[in-house]
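Part of the complex only, each chain left as placed.
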Amino acid sequence: MNVIEEVRKNTPLIHHLTNQVVMNFTANGLLSFGGAPVMAKAEEEAAEMAANADGLLINIGTLTAPEIPAMIKAGQAANDKGIPVVLDPVGVAATPFRRHAVAEILQVVQPTAIKGNAAELANLVDISWEMKGVESRGSGDISEVAKQVANRYNTLAVVTGATDVVCDGKRMETNETGHAILSKVTGAGCLLGSVLAACLTVEGNAEMQALAAVEFYGLAAEYAANNIAVTGPGTFVPAFLDALSLETAQLRRTNS
Amino acid sequence: MNVIEEVRKNTPLIHHLTNQVVMNFTANGLLSFGGAPVMAKAEEEAAEMAANADGLLINIGTLTAPEIPAMIKAGQAANDKGIPVVLDPVGVAATPFRRHAVAEILQVVQPTAIKGNAAELANLVDISWEMKGVESRGSGDISEVAKQVANRYNTLAVVTGATDVVCDGKRMETNETGHAILSKVTGAGCLLGSVLAACLTVEGNAEMQALAAVEFYGLAAEYAANNIAVTGPGTFVPAFLDALSLETAQLRRTNS
């Protein structure tokens, strides 16, 4: 049984502390994929919600100060329970507020994986990278960024882009599946964080699980983009959500 | 004229204090159905917004502490004005934070209806029920749960599930319309709360109005699920939103 099938057998419950722009899309995407979302955000229940879950996603896309303690409590509860924690440092390079928040979280929470675009992960290891808003625009040595993030934070680094790079500090894997239309859909990266968290809940090697997540996600995007009912980013979204419920073999067959 | 037609004649304005995951879906669903949504959430204007509305929905899905006073003020204003109040205690069994918030609200706000899944309503009457995240997973005597909620809170109890149960404390009605794909769409239950609030704004017997709401909602889901353009939960959503604007007779004819 492959990683995707394992996830679906278990329907892992993923607790999300994520941004307001993508909550609906993320919840629907994870449901279609085969996980179960919960999105409580009060500090009072953050630890308990994480302790009842199978995985945790922390995404700082629309962060406000009161949310930081909730993220920390949820992260610590997840670490205590031994469930995977995915950190998505959205736009961390954009402002000191975000940089400080991420630093504060990383001081007390151990992420299983840090996922982001090249500009975001470069910022975490003090490599300068061109960006616009919360999007990465520059080019550079992505493998070096991935390796440094993995080593400095003792975590899996997942750098998304035309080529995705997954690095556990020693081995480096790349993925070429995906489609440009994803750049026209808000939260495409955020939902991948949720799918990644679900894939990290199964037994086995984390790097292989992450690679399965990004490969599957890219295949689903290609599959949906090739759907004749898709005529732009608006019609792509429902088709993509549907594709996330399919089997890898089916996506691969149709795309080739 | 049936309940659904009555609602559409009036386009009732429903004030929502609801969760961030489902706000867009709920607003679009209520608009399509024939109501008008407003979703202010500041404590400063909660009472005034409710007093200007025809109905109120309180949903605690992503509750934070500062939202509780707004919910209470809106609920009290609605009670004062005599407009229906629907309480959706999302995930109330998941944490003490939610239980206490719901208890605090119920101490000073009289709901016209409490709507939720079996695990949520069972929790309100201290019956234990299996759940996962904010979803109900267990099985048990749903009618008993509905009856106890109706009696203890002097309200209409609406328990959603494969069979929906509506109970006003004396009579018990059940509904079998609906479709399993709703469990793959986040906020399917939340939007029903909004449709229910709209149906409770018309003249007549509240239990019959609630039954009309759950029956119509289930028929719309069946209708959309049978649409040949629907290939999964992603494409189901727009088709379902469309179906919510149709007439009961049309939904029933096509489904049979």
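A and B label the chains in the order they appear, each numbered from 1.
Here is the rule we use: a contact is a pair of C-beta atoms (placed from the backbone, for glycine too) under 8 Å apart; a residue touches a chain by one contact, two chains touch by 3 or more.
Being a predicted model, the structure only gives us computed values, none of them experimental.
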*Full complex, copies of the single sequence (shown: 2)*: 3
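Note that only the chains that are shown with their structure count from here on.
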*Between chain A and chain B, what is the separation of their C-alpha centroids in Å?*
32
_Footprint of chain B on chain A - complex, ascending_ = 11, 13, 20, 23-24, 27-28, 31-32, 36-42, 44-45, 48-49, 52-53, 66, 229, 237-245
*Residues of chain B touching chain A in their complex?*
19-22, 24-25, 61-65, 91, 94-98, 132-135, 184-187, 229, 231-235, 237-238
